[in-house]
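A single protein chain has been omitted from the complex, and every remaining protein chain is retained in its original position.
Take a look at chain A:
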Amino acid sequence: MKSAIFSDWAEWLPRLLDGLWVSVQVTGLSLIIGLVVGLLLALAAFARTRLLTWPAVLLVEIGRGMPALVMLQLVYFGLPSVGLTLETYAAVVLALSLTTAAYTSEIIRAGLRAVPDGELEAADALGMSRSDVMRFVVIPQGLRIALPTLLGFAILIFQISSLAFSLGLPELLSQAYSIGANTFRYLDVLTLAGLLYLAVTIPAGWLVARFERRLSRHLTT
């Protein structure tokens, strides 16, 4: 019986690994796009640029307030009604990017705010321009402060990417479901899929913790 499970797992594994690869891709792309937008939103909020405030706040509030599952469905089924039809893959990346941007902008903003005011004053007093103060003092330190939380969020968005199964994207959970539908061995295949998620998230969590310790090294006496 035991060996039967393992031979089944070995048979399913290639498909699940294909799925895992799609999950990783979608997560990676959403993180890249979402982080860039998140950083821009955070900078706009930090600089209190009025022009950008209103749409930025709207995007952040919607992105954080709406469940990721609803966001996925709205982008995929809702956008065609305003004339924008996206393939599943693109729709998933867009929806997850929006969620990522909304969350990371708040994480980054908190990091930027955590840079001590005294350093900003010192930079001002030295005659450094606003953009130099941001570039050399605020952003490097703010991102460093935000980084552990951002990496933690990256792990979370990887897990959230499983919701894309609802749109039929062939990522890890979809593959598991379709194997389950063929074999009626849902529990077994879902267990294996769950282990694959853990095989990514647990080591990633360790790396984040190690990284965090390394980053704060120069701040200790």
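The rule is simple: a contact is a pair of C-beta atoms (placed from the backbone, for glycine too) under 8 Å apart; a residue touches a chain by one contact, two chains touch by 3 or more; residues count from 1.
The criterion applied here is as follows: contacts and distances are computed from a predicted model.
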item	value
The complex's invisible chain, by UniProt name, from "Cation:proton antiporter", "ABC-type polar-amino-acid transporter", "Spore germination protein KA" or "Fumarate reductase subunit FrdD"	"ABC-type polar-amino-acid transporter"
Residue touching the undisplayed chain, where the options are A:R15, A:R113 or A:R144	A:R144
Positions on chain A where the hidden chain makes contact	116, 118-119, 121-130, 132, 136-137, 140-141, 144, 218-221
